[in-house]
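Omission of a single protein chain aside, the complex is shown with its protein chains in their original locations.
Should a chain be cited, it is by its letter among A and B, assigned in written order, with residues numbered from 1 in that chain.
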Amino acid sequence: MFKRSFTLVIALAILAGSLGLALAGDGNARKGKYLFRKNCRACHLENGKAKDLSPMDLTQAQWQKTFADPSKLACKDEFAKLSKDDLNDIMTYMVEGAKDSPTPAKCK
Amino acid sequence: MAVKLGMVIDAASCIDCKGCQAACKVANQVPDGHWRNWIKRGDEEKAALDRQGLRFQPGNCMQCDKPTCVAACPTGATYKEAKDGVVRIDRELCIGCGQCLAACPYQARYRHPQLRVADKCDFCAERRAAGLQPACVDTCPTKARVFGDLNDPDSPAGRLLRGKASVQVVNQQSNTDPNLYYLGDPGPADWPVQAKMPTPWQFWKSLGGPALEALVGLTGLGVIAMYGRQLILGDHDQPPEHASGHPEGGDHDQHA
Partner (left out) sequence: MASKQFMVSRRGFLKLGVGAAATATAGGLLKARPAGAQGGLKPGFESKFTVCDMCFNKCSAIARVGDGVVRKLDPNPKFLKSRGMLCAKGNAGLHQLYDPNRLKYPLLRVGERGQGQFRRISWSEALDLAAAKMGAIAKEYTRCGMLFMAGADMQSTFVHRFAEAFGSYNVISHESNCLLSNNRAFLDTFGEVPIPDVLNSKYILMAGANRFESLVTPDSIDLMTTLREHGCKLVVLDPRYTKTAALANEYHAIRPGTDLALMLALMHVLINEGLYDKQFVAEKTYGLEQLRTHVQSYSPEWAAGQTDIPAEAIRRMARELAAAAPAAMVYPGRRSSDYANSTQIRRGFAMVNALLGNWDRPGGLTAARVVGLKGGIPLEAPFYEDNPPERVDSGQARLMFEEEGSFKLTRDAALKGEPYPIKGFFAYHVNPMQTGANRRKTIAMLNQMDFVMVMDVAMTDTAWMADLVLPSQTYLERLDPASAQQGSSACACVVQRDPVAPAMFEAQPVFFVVQELAKRLELGEHFDFTVEEFRAAQLADLPDAPQALAEDGVYYNPSRLYGVYEGKIYKTKSHKIELFNQRYAEAGLDPMPVYTAPAQPPAGQFRLVVGRNALITQSSSTSNALLLQMQPDNDLWIHPDSAARLGVKAGQRVAVTSPAGQQVLTARVTHETRPDTVYMHTGFGVMSRELAAYGRGGCIAAVLVDAVDEISGNMAMHETFVQVAAA
(Lines give C-alpha, C1' and ligand atoms only; values in the text may rest on other atoms or scores of the structure.)
Protein backbone atom coordinates (compact mmCIF):
# COMPACT_ATOMS: atom_id res chain seq x y z
CA MET A 1 0.00 0.00 0.00
CA PHE A 2 1.19 3.43 -0.92
CA LYS A 3 0.82 4.91 2.51
CA ARG A 4 2.89 2.15 4.06
CA SER A 5 5.74 2.43 1.60
CA PHE A 6 5.68 6.13 2.13
CA THR A 7 6.00 5.89 5.90
CA LEU A 8 8.90 3.54 5.34
CA VAL A 9 10.65 6.32 3.50
CA ILE A 10 10.15 8.56 6.50
CA ALA A 11 11.41 5.86 8.78
CA LEU A 12 14.57 5.49 6.78
CA ALA A 13 15.07 9.21 6.78
CA ILE A 14 14.80 9.32 10.53
CA LEU A 15 17.13 6.40 11.04
CA ALA A 16 19.64 7.95 8.69
CA GLY A 17 19.55 11.06 10.80
CA SER A 18 20.09 8.86 13.89
CA LEU A 19 17.95 11.15 15.97
CA GLY A 20 17.13 10.57 19.62
CA LEU A 21 14.11 8.27 19.91
CA ALA A 22 14.37 6.84 16.40
CA LEU A 23 10.69 6.03 16.14
CA ALA A 24 10.01 3.95 13.05
CA GLY A 25 6.83 5.82 12.09
CA ASP A 26 5.22 2.54 11.07
CA GLY A 27 2.80 2.36 13.99
CA ASN A 28 -0.96 2.09 14.07
CA ALA A 29 -2.35 5.48 13.13
CA ARG A 30 -5.83 4.61 14.38
CA LYS A 31 -4.49 3.69 17.76
CA GLY A 32 -2.30 6.78 17.57
CA LYS A 33 -5.40 8.91 17.12
CA TYR A 34 -6.96 7.29 20.16
CA LEU A 35 -3.81 7.71 22.22
CA PHE A 36 -3.40 11.31 21.09
CA ARG A 37 -6.93 12.12 22.22
CA LYS A 38 -6.43 10.25 25.48
CA ASN A 39 -3.01 11.56 26.41
CA CYS A 40 -2.50 14.86 24.65
CA ARG A 41 -5.90 16.45 24.39
CA ALA A 42 -6.18 16.89 28.12
CA CYS A 43 -3.99 19.96 27.58
CA HIS A 44 -3.94 20.46 23.79
CA LEU A 45 -7.53 21.54 23.68
CA GLU A 46 -9.46 24.64 22.97
CA ASN A 47 -9.13 26.83 26.07
CA GLY A 48 -6.86 24.14 27.45
CA LYS A 49 -3.46 24.48 29.10
CA ALA A 50 -1.73 24.13 25.73
CA LYS A 51 -2.46 25.05 22.14
CA ASP A 52 -5.29 23.25 20.40
CA LEU A 53 -3.53 20.72 18.21
CA SER A 54 -4.22 18.67 15.13
CA PRO A 55 -2.01 16.69 12.72
CA MET A 56 -2.76 19.45 10.18
CA ASP A 57 -0.86 22.01 12.24
CA LEU A 58 2.61 20.85 11.19
CA THR A 59 4.38 19.31 8.23
CA GLN A 60 5.55 15.73 8.23
CA ALA A 61 9.14 16.84 8.77
CA GLN A 62 8.11 19.04 11.67
CA TRP A 63 6.28 16.17 13.35
CA GLN A 64 9.25 13.89 12.87
CA LYS A 65 11.50 16.48 14.44
CA THR A 66 9.09 16.99 17.32
CA PHE A 67 8.99 13.30 18.14
CA ALA A 68 12.69 12.79 17.53
CA ASP A 69 13.62 15.24 20.22
CA PRO A 70 10.87 16.18 22.65
CA SER A 71 13.38 17.50 25.19
CA LYS A 72 12.53 21.14 24.42
CA LEU A 73 8.78 20.68 24.66
CA ALA A 74 6.83 21.90 27.66
CA CYS A 75 5.27 18.46 27.87
CA LYS A 76 8.51 16.48 27.67
CA ASP A 77 7.66 14.81 30.98
CA GLU A 78 4.38 13.59 29.51
CA PHE A 79 6.30 12.15 26.56
CA ALA A 80 8.52 10.26 28.96
CA LYS A 81 5.50 8.55 30.52
CA LEU A 82 4.45 6.99 27.20
CA SER A 83 5.84 3.73 25.89
CA LYS A 84 7.89 3.75 22.71
CA ASP A 85 5.11 1.85 20.93
CA ASP A 86 2.49 4.36 21.98
CA LEU A 87 4.67 7.27 20.90
CA ASN A 88 5.28 5.55 17.61
CA ASP A 89 1.53 5.16 17.10
CA ILE A 90 0.90 8.82 17.91
CA MET A 91 3.69 9.97 15.64
CA THR A 92 2.36 7.78 12.84
CA TYR A 93 -1.06 9.39 13.25
CA MET A 94 0.42 12.89 13.23
CA VAL A 95 2.68 12.27 10.23
CA GLU A 96 0.00 10.53 8.17
CA GLY A 97 -2.38 13.43 8.71
CA ALA A 98 0.21 16.23 8.52
CA LYS A 99 -0.65 19.22 6.41
CA ASP A 100 1.72 18.22 3.62
CA SER A 101 0.71 14.55 3.75
CA PRO A 102 -1.25 12.91 0.93
CA THR A 103 -4.26 12.58 3.22
CA PRO A 104 -4.31 15.58 5.56
CA ALA A 105 -6.53 15.14 8.60
CA LYS A 106 -9.92 16.70 8.08
CA CYS A 107 -10.68 17.89 11.57
CA LYS A 108 -9.42 17.84 15.11
CA MET B 1 -46.30 60.72 -14.65
CA ALA B 2 -48.33 57.76 -13.53
CA VAL B 3 -46.60 54.64 -12.31
CA LYS B 4 -46.18 52.07 -15.03
CA LEU B 5 -44.95 48.77 -13.72
CA GLY B 6 -42.99 46.66 -16.13
CA MET B 7 -39.94 44.53 -16.62
CA VAL B 8 -36.71 45.05 -18.43
CA ILE B 9 -35.20 41.68 -19.25
CA ASP B 10 -31.69 40.77 -20.28
CA ALA B 11 -32.34 37.60 -22.23
CA ALA B 12 -28.62 37.08 -22.71
CA SER B 13 -28.29 36.58 -18.95
CA CYS B 14 -30.96 33.90 -18.74
CA ILE B 15 -29.58 30.40 -18.15
CA ASP B 16 -32.98 28.71 -18.49
CA CYS B 17 -32.81 27.35 -14.95
CA LYS B 18 -36.58 27.62 -14.40
CA GLY B 19 -36.15 29.36 -11.06
CA CYS B 20 -38.67 32.02 -12.08
CA GLN B 21 -41.21 29.44 -13.13
CA ALA B 22 -40.89 27.45 -9.92
CA ALA B 23 -41.07 30.60 -7.77
CA CYS B 24 -44.18 31.75 -9.59
CA LYS B 25 -45.89 28.40 -9.25
CA VAL B 26 -45.47 28.45 -5.49
CA ALA B 27 -46.12 32.14 -4.89
CA ASN B 28 -49.34 32.11 -6.87
CA GLN B 29 -50.48 28.55 -6.29
CA VAL B 30 -50.62 27.94 -10.01
CA PRO B 31 -52.29 24.57 -10.58
CA ASP B 32 -50.45 21.55 -11.97
CA GLY B 33 -49.73 21.74 -15.66
CA HIS B 34 -50.28 25.50 -15.92
CA TRP B 35 -47.86 28.42 -15.82
CA ARG B 36 -48.02 32.15 -15.38
CA ASN B 37 -44.58 32.70 -16.83
CA TRP B 38 -42.16 31.05 -19.21
CA ILE B 39 -38.75 30.86 -20.75
CA LYS B 40 -38.80 30.71 -24.53
CA ARG B 41 -35.81 29.40 -26.39
CA GLY B 42 -34.46 29.65 -29.89
CA ASP B 43 -34.00 26.71 -32.24
CA GLU B 44 -31.76 24.48 -30.20
CA GLU B 45 -31.17 21.95 -32.96
CA LYS B 46 -30.00 24.72 -35.26
CA ALA B 47 -27.86 26.12 -32.48
CA ALA B 48 -26.31 22.73 -31.85
CA LEU B 49 -25.52 22.38 -35.54
CA ASP B 50 -24.12 25.82 -36.31
CA ARG B 51 -22.81 26.50 -32.78
CA GLN B 52 -23.85 30.09 -32.92
CA GLY B 53 -25.22 29.97 -29.40
CA LEU B 54 -28.73 29.96 -28.06
CA ARG B 55 -30.74 32.60 -26.30
CA PHE B 56 -33.29 32.05 -23.59
CA GLN B 57 -36.11 34.52 -23.23
CA PRO B 58 -37.95 34.86 -19.92
CA GLY B 59 -41.45 36.27 -20.08
CA ASN B 60 -44.89 36.54 -18.58
CA CYS B 61 -47.98 38.73 -19.06
CA MET B 62 -46.66 41.92 -20.60
CA GLN B 63 -49.22 44.18 -18.89
CA CYS B 64 -49.82 45.83 -22.26
CA ASP B 65 -50.79 49.45 -22.74
CA LYS B 66 -53.31 48.34 -25.38
CA PRO B 67 -54.51 45.12 -23.83
CA THR B 68 -56.57 43.03 -26.23
CA CYS B 69 -57.54 40.84 -23.30
CA VAL B 70 -59.28 43.76 -21.61
CA ALA B 71 -61.09 44.57 -24.84
CA ALA B 72 -62.16 40.95 -25.24
CA CYS B 73 -63.51 40.52 -21.75
CA PRO B 74 -67.28 40.63 -21.75
CA THR B 75 -67.70 41.24 -18.03
CA GLY B 76 -64.99 43.72 -17.18
CA ALA B 77 -63.32 41.13 -14.99
CA THR B 78 -60.07 41.85 -16.81
CA TYR B 79 -59.06 45.45 -16.36
CA LYS B 80 -56.01 47.64 -16.39
CA GLU B 81 -55.18 48.96 -12.95
CA ALA B 82 -55.15 52.76 -13.10
CA LYS B 83 -52.58 53.23 -10.39
CA ASP B 84 -49.78 51.12 -11.86
CA GLY B 85 -50.86 49.82 -15.25
CA VAL B 86 -50.96 46.17 -14.21
CA VAL B 87 -53.63 44.16 -16.00
CA ARG B 88 -55.66 42.38 -13.33
CA ILE B 89 -58.43 39.83 -13.21
CA ASP B 90 -61.30 40.17 -10.80
CA ARG B 91 -62.11 36.58 -10.01
CA GLU B 92 -65.55 37.49 -8.74
CA LEU B 93 -66.45 38.88 -12.13
CA CYS B 94 -64.70 36.39 -14.36
CA ILE B 95 -67.04 33.84 -15.86
CA GLY B 96 -64.26 31.74 -17.37
CA CYS B 97 -65.48 32.25 -20.92
CA GLY B 98 -61.95 32.01 -22.29
CA GLN B 99 -62.24 34.94 -24.72
CA CYS B 100 -59.27 36.66 -23.16
CA LEU B 101 -57.12 33.59 -23.65
CA ALA B 102 -57.53 33.78 -27.40
CA ALA B 103 -57.22 37.53 -27.37
CA CYS B 104 -53.76 37.49 -25.83
CA PRO B 105 -50.97 37.49 -28.45
CA TYR B 106 -48.62 36.05 -25.81
CA GLN B 107 -50.83 33.20 -24.63
CA ALA B 108 -50.05 34.51 -21.19
CA ARG B 109 -53.38 33.36 -19.77
CA TYR B 110 -54.72 29.98 -18.81
CA ARG B 111 -58.05 28.91 -17.41
CA HIS B 112 -57.79 27.77 -13.82
CA PRO B 113 -59.24 24.27 -13.83
CA GLN B 114 -60.64 24.38 -10.31
CA LEU B 115 -61.67 28.02 -10.01
CA ARG B 116 -62.91 28.14 -13.61
CA VAL B 117 -61.57 31.64 -14.10
CA ALA B 118 -58.87 33.12 -16.26
CA ASP B 119 -55.53 33.51 -14.53
CA LYS B 120 -52.24 35.15 -15.40
CA CYS B 121 -49.32 37.09 -14.03
CA ASP B 122 -50.16 40.20 -12.03
CA PHE B 123 -46.56 40.91 -11.02
CA CYS B 124 -47.36 39.14 -7.72
CA ALA B 125 -49.83 41.72 -6.45
CA GLU B 126 -49.94 40.11 -3.02
CA ARG B 127 -46.19 40.08 -2.65
CA ARG B 128 -45.93 43.67 -3.81
CA ALA B 129 -48.53 44.66 -1.25
CA ALA B 130 -46.31 43.05 1.37
CA GLY B 131 -43.29 44.96 0.16
CA LEU B 132 -41.71 42.08 -1.72
CA GLN B 133 -40.57 41.85 -5.32
CA PRO B 134 -42.44 39.62 -7.74
CA ALA B 135 -41.37 36.06 -6.99
CA CYS B 136 -39.71 35.50 -10.37
CA VAL B 137 -37.62 38.65 -10.03
CA ASP B 138 -36.67 37.95 -6.44
CA THR B 139 -35.49 34.43 -7.12
CA CYS B 140 -33.73 34.84 -10.50
CA PRO B 141 -30.10 33.66 -10.14
CA THR B 142 -28.65 35.92 -12.80
CA LYS B 143 -31.09 38.79 -12.22
CA ALA B 144 -32.11 38.65 -15.85
CA ARG B 145 -35.51 40.03 -14.86
CA VAL B 146 -35.50 43.62 -13.59
CA PHE B 147 -38.79 44.97 -12.30
CA GLY B 148 -40.04 48.44 -11.53
CA ASP B 149 -41.71 51.64 -12.62
CA LEU B 150 -40.79 52.18 -16.25
CA ASN B 151 -41.81 55.82 -15.95
CA ASP B 152 -39.40 56.42 -13.11
CA PRO B 153 -35.94 57.02 -14.60
CA ASP B 154 -34.39 56.20 -11.24
CA SER B 155 -36.03 52.82 -10.74
CA PRO B 156 -33.80 49.86 -11.60
CA ALA B 157 -36.03 49.02 -14.56
CA GLY B 158 -36.34 52.63 -15.69
CA ARG B 159 -32.61 53.11 -15.52
CA LEU B 160 -31.98 50.05 -17.65
CA LEU B 161 -34.64 51.04 -20.15
CA ARG B 162 -33.06 54.41 -20.69
CA GLY B 163 -29.49 53.23 -20.59
CA LYS B 164 -29.50 50.59 -23.30
CA ALA B 165 -31.26 49.79 -26.53
CA SER B 166 -34.28 47.67 -25.81
CA VAL B 167 -37.06 46.06 -27.80
CA GLN B 168 -40.57 44.79 -27.31
CA VAL B 169 -41.56 41.36 -28.59
CA VAL B 170 -44.77 41.91 -30.55
CA ASN B 171 -46.95 40.43 -33.24
CA GLN B 172 -47.25 43.20 -35.81
CA GLN B 173 -50.92 42.37 -36.47
CA SER B 174 -51.65 42.72 -32.76
CA ASN B 175 -49.26 45.27 -31.33
CA THR B 176 -50.52 45.68 -27.80
CA ASP B 177 -47.65 47.94 -26.70
CA PRO B 178 -46.32 45.53 -24.07
CA ASN B 179 -44.48 46.61 -20.94
CA LEU B 180 -41.85 43.90 -21.03
CA TYR B 181 -38.72 45.21 -22.68
CA TYR B 182 -35.75 43.13 -23.74
CA LEU B 183 -32.24 44.50 -23.78
CA GLY B 184 -30.49 43.91 -27.06
CA ASP B 185 -31.31 40.67 -28.83
CA PRO B 186 -34.34 39.07 -27.16
CA GLY B 187 -33.83 35.73 -28.91
CA PRO B 188 -36.97 34.23 -30.43
CA ALA B 189 -39.24 37.10 -31.52
CA ASP B 190 -41.69 35.50 -33.91
CA TRP B 191 -43.75 33.53 -31.44
CA PRO B 192 -46.54 35.97 -30.43
CA VAL B 193 -49.74 35.14 -32.27
CA GLN B 194 -52.36 37.38 -33.74
CA ALA B 195 -54.97 38.21 -31.13
CA LYS B 196 -58.29 36.50 -31.76
CA MET B 197 -61.03 38.82 -30.66
CA PRO B 198 -64.43 37.30 -29.93
CA THR B 199 -66.49 37.42 -33.13
CA PRO B 200 -69.91 38.39 -31.73
CA TRP B 201 -68.24 41.04 -29.72
CA GLN B 202 -66.46 42.50 -32.72
CA PHE B 203 -69.71 42.41 -34.60
CA TRP B 204 -71.54 44.31 -31.90
CA LYS B 205 -68.71 46.69 -31.50
CA SER B 206 -68.67 47.39 -35.22
CA LEU B 207 -72.32 48.33 -34.99
CA GLY B 208 -72.37 50.56 -32.03
CA GLY B 209 -68.99 51.14 -30.48
CA PRO B 210 -68.83 52.15 -26.81
CA ALA B 211 -72.52 52.86 -26.55
CA LEU B 212 -73.43 49.33 -27.47
CA GLU B 213 -70.67 48.02 -25.27
CA ALA B 214 -72.37 49.78 -22.40
CA LEU B 215 -75.69 48.42 -23.37
CA VAL B 216 -74.48 44.87 -23.56
CA GLY B 217 -72.73 45.29 -20.27
CA LEU B 218 -75.81 46.68 -18.62
CA THR B 219 -78.15 44.07 -19.91
CA GLY B 220 -75.74 41.32 -19.16
CA LEU B 221 -76.44 39.77 -22.53
CA GLY B 222 -72.82 39.14 -23.28
CA VAL B 223 -72.33 37.70 -19.84
CA ILE B 224 -75.12 35.24 -20.24
CA ALA B 225 -73.94 34.24 -23.68
CA MET B 226 -70.44 33.58 -22.53
CA TYR B 227 -71.44 31.94 -19.30
CA GLY B 228 -73.70 29.64 -21.25
CA ARG B 229 -70.82 28.75 -23.52
CA GLN B 230 -68.73 27.80 -20.59
CA LEU B 231 -71.45 25.64 -19.12
CA ILE B 232 -71.87 23.82 -22.38
CA LEU B 233 -68.22 23.29 -23.09
CA GLY B 234 -67.27 22.64 -19.48
CA ASP B 235 -63.65 22.13 -18.68
CA HIS B 236 -62.56 21.44 -22.22
CA ASP B 237 -63.45 24.74 -23.73
CA GLN B 238 -60.00 25.98 -24.40
CA PRO B 239 -59.22 26.10 -28.08
CA PRO B 240 -56.55 23.52 -28.91
CA GLU B 241 -53.88 26.09 -29.67
CA HIS B 242 -54.23 27.40 -26.14
CA ALA B 243 -54.85 24.15 -24.39
CA SER B 244 -51.52 24.07 -22.68
CA GLY B 245 -50.56 27.71 -22.80
CA HIS B 246 -46.82 27.49 -22.37
CA PRO B 247 -46.11 23.82 -22.00
CA GLU B 248 -42.39 24.35 -22.09
CA GLY B 249 -42.48 24.98 -18.42
CA GLY B 250 -40.39 21.86 -18.49
CA ASP B 251 -37.00 21.19 -19.84
CA HIS B 252 -36.47 20.81 -23.54
CA ASP B 253 -35.96 17.08 -23.32
CA GLN B 254 -39.66 16.63 -23.57
CA HIS B 255 -40.05 18.76 -26.64
CA ALA B 256 -37.58 17.25 -29.00
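As a convention for this text, a contact is a pair of C-beta atoms (placed from the backbone, for glycine too) under 8 Å apart; a residue touches a chain by one contact, two chains touch by 3 or more.
Quantities reported herein were computed from a predicted structural model and do not represent experimental measurements.
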Checklist line | Touch criterion as defined above, residue of B:Val8, B:Cys64, B:Cys94 or B:Val146 at the omitted chain | finding: B:Cys94
Notebook entry, point to check: For chain A, which residues touch the unseen chain?
Noted result: 1-2, 5-6, 9, 28, 30-31, 34-35, 37-38, 41, 45-46, 59, 99-100, 102-104, 106-108
Checklist line | Touching residues (missing chain, whole complex) on chain B | finding: 10, 12-13, 15-19, 21-23, 25-29, 32-33, 44-45, 47-49, 51, 53-54, 56, 70, 75-77, 79-80, 82, 90-95, 115-117, 125-127, 129-132, 135, 138-143, 210, 214, 217-218, 220, 223, 249-251, 253-254, 256
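Please note the rule applied: only the chains that are shown with their structure count from here on.
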Note to self: As a quick test, compute the distance in whole Å between the mean CA positions of chain A and chain B.
What the structure shows: 68
